[in-house]
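One chain of protein is taken out of this complex; the other chains stay put.
Chain naming follows the written order as A and B, and within any one chain the residues start at number 1.
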Amino acid sequence: MGNGLLEFAINALKIIIVFVTIVSVVPLLVWVERRGSAFMQNRLGPNRVGPLGLLQLLADAIKFIFKEEFIPDHADKVLYFMAPGLTLLPAALTFAAVPFSTPVTIGGHTINMQIADINVGIIYIFAVASLAVYGVLTAGWSSGNKYSLLGALRACSQMISYEIAMGLSLIGVLIMYQTFSLNEMITAQLGSFNFHWRGLQYAVKYLPAWGIFYQPLSFILFVTCGFAETNRMPFDLPEGEAELVGGYHTEYGGFKFNMFFMGEYGHMITSSALITTLFFGGYALPGISPEQVAAFWLDHGAGLAQTLHLSVTDTSSLMTTLTHLLVFCLKTGFWLFFYVWVRWTLPRFRYDQLMDLGWKTLLPWSIANLAISATVIFFAHLK
Amino acid sequence: MALTSEDILFHAFAAVATISAILVVFLSNPIYSALFLALTMSVLSIFYFMLNAPFVAVAQLTVYAGAVMVLFIMVVMLFDLKREHEDVLKISPVMIAKIIGAALLCGFLVGVSWLGMSANQNNPSTVVAPQTMAKDLDKTKPVVAMADKPENPDEDLTAAEQNNLVDVKGAPETAKKDVPTKETRLSPDEFGSTASLSKKLFSKYVFAFEAVSLLLLVAIVGAVALAKSRGGTHHVAR
Partner (left out) sequence: MMQQLAPVLVLGAVVIGFAVLMLSLTFMAGPKRNPTPEKQMPYECGVQGIDMRTTKFPVKFYLTAILFILFDIEVIFLYPWAIVYVDFLKRGPFIFIEMAFFMVFLTFGLFYVWKGHALDWD
């Protein structure tokens, strides 16, 4: 984390800022969900507290803090308190490998806009995401309620079934990019759509080299599995209120209940960020490379540099980073809205339909995608 | 020897791993045991990361901590195992005998490995420099693999031996097969990278790789067979 104390402090501060941002984006997401669902259902959502109801979630969070702590009779006290934290931990750790902008260089210090540039980035994310089942299982078990336990087991089975299809759908993408590192994947998606066929290079100029154009089936499978992994509609039977009341978080109240939802929305954020990074070019603009953006800001940033009292190169670097951060937030924000949109559009799957989809539809299709991709690339590289 | 931050982290995590492993055995609540075992597996993956093996670390986390331990915990929850009724750690002659036996075994293993390692260091001629020509190999001395592969493989050879580096073509037939030639030697950046792991896995160890797939197939068939025999699969004639 940097050589000197200053660099260590900057990196630690960056980590805290990113974490606080995620924690603050969650209430915003819930607001989007509640207002968005309201408009989709032709009613008004929360609009009393604050402008457009934006402070509703803050009020809810404060209310949660003041609720009474109760522990059910048969609960396992230690695990009961640990479970929400255990849900939050993987959700936050998965976001560590996601790059949300280009590195910024100010005064000689380069700060990566990424918590940790792990060279096995994408499989690290999957590995930590597979630890999310522990929070669910611990919550269900420690509630001392057999319906919670049943809900937790069903949620766990659902999550692990879709993890296989998710990993397999990713293999096609990995064959294209030949790297695990998310930064290198974004670099590979710059430029226009091109491919290699039997010794000749073909290019389509007006199409960006985004992952979705190379692996559309992989994209569909990945998004579907992402919905199932985060227990979102139409896969949210483990939390479905008609079935098991609250599933594994029935016996939770107060801020612990809130932490479960922070974990779920955290997974949603990471999932949307992954979709943009793998299939939509990440923080890069379509057709414009980060170097071109930096050059643009070098040319036009003189006035801004004077107001900020920084050198022109520093300002250009800062503005490039902010531009790319904006692009990243827009793309990820669209996919987050897509999550909300699908939730309030599709009805919920029954549990056996859900498991059938995971094992008997998505898994064979992922294997087919892998086989087709490998065969096509094999023929493309024949001389 | 200065204590780097990496040393401190290693020792901290080693303490966590050891204590949680001991707790796995000594706690009477089976869920706690399983959860501490999952913690031990996760800390092991951190060790793999520190040892420059990121892919193995991720594989450990995905397979062990994310799949095998989940199975254990699910089974413990489904069986609704009760706490052990008697203390696991009670002082009795039998328990004392067990502890002494375990301590003797540990001491024996530590002693043997220490003797082996000090034999390596005291008698360097038993370590065969991989570039030695076959006719120079002393057949009576045991061929011991080098314990620590240095970042630059040429560092530990003397100047004379460095001049004797052989190319692939020059090596005689009876030289050790695993001679790292100039082509296959890794640069320090590549050490531990997944690409270099794949290079070995899919060329030299391809038989093991295919054998693993057959092994997994056997495990799949076995799992289904076991479940069927207990009446698990709901086979209804349609």
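Definition applied: a contact is a pair of C-beta atoms (placed from the backbone, for glycine too) under 8 Å apart; a residue touches a chain by one contact, two chains touch by 3 or more.
Not measured: the values here are computed from a predicted model.
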Checklist outcome for this item: Answer key for B:Met95, B:Val112 or B:Val206 versus the chain not shown reads B:Val206
Checklist entry - Of A:Lys77, A:His109, A:His300 or A:His381, which one is in contact with the hidden chain? => result A:His381
Checklist outcome for this item: Per the whole complex, from A:Val26, A:Ala96 or A:Val293 the residue touching the absent chain is A:Ala96
Checklist outcome for this item: From A:Lys77, A:His109 or A:Lys360, the answer for touching the chain not displayed is A:Lys360
Next on the checklist: Under the stated touch rule, tell me which residues of chain A contact the chain that is not displayed.
Outcome noted: 1, 11-12, 15-16, 19, 23, 64-74, 81, 84-85, 88-89, 92-93, 96, 115-119, 123, 130, 143-148, 153, 156-157, 160-161, 163-164, 167-168, 171, 174-175, 178-180, 245, 250-251, 254-256, 259, 351-352, 355-356, 359-360, 363-364, 367, 370-371, 374-375, 377-378, 381
Checklist outcome for this item: Absent-chain interface residues of chain B come out as 6, 9, 46, 49-52, 54-55, 59, 62-63, 66-68, 70-71, 74-75, 78-80, 192, 194-195, 197-199, 201-202, 206, 209-210, 212-214, 216-217, 219-221, 223-224, 227-228, 230-235
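Operating definition for what follows: only the chains that are shown with their structure count from here on.
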Item to check | Separation of chain A from chain B, taking each centre as the mean of its C-alpha atoms, in whole Å | outcome: 33
Next on the checklist: So in the complex, the part of chain A that touches chain B is made up of which residues?
Outcome noted: 76, 79, 118-120, 123-124, 126-128, 130-131, 133-134, 137-138, 140-141, 149, 153, 156, 160, 163, 180
Item to check | Residues of chain B that touch chain A when the two form their complex | outcome: 31, 35, 38, 42, 45, 54-55, 57-58, 61-62, 65-67, 70, 73-74, 77-78, 193-194
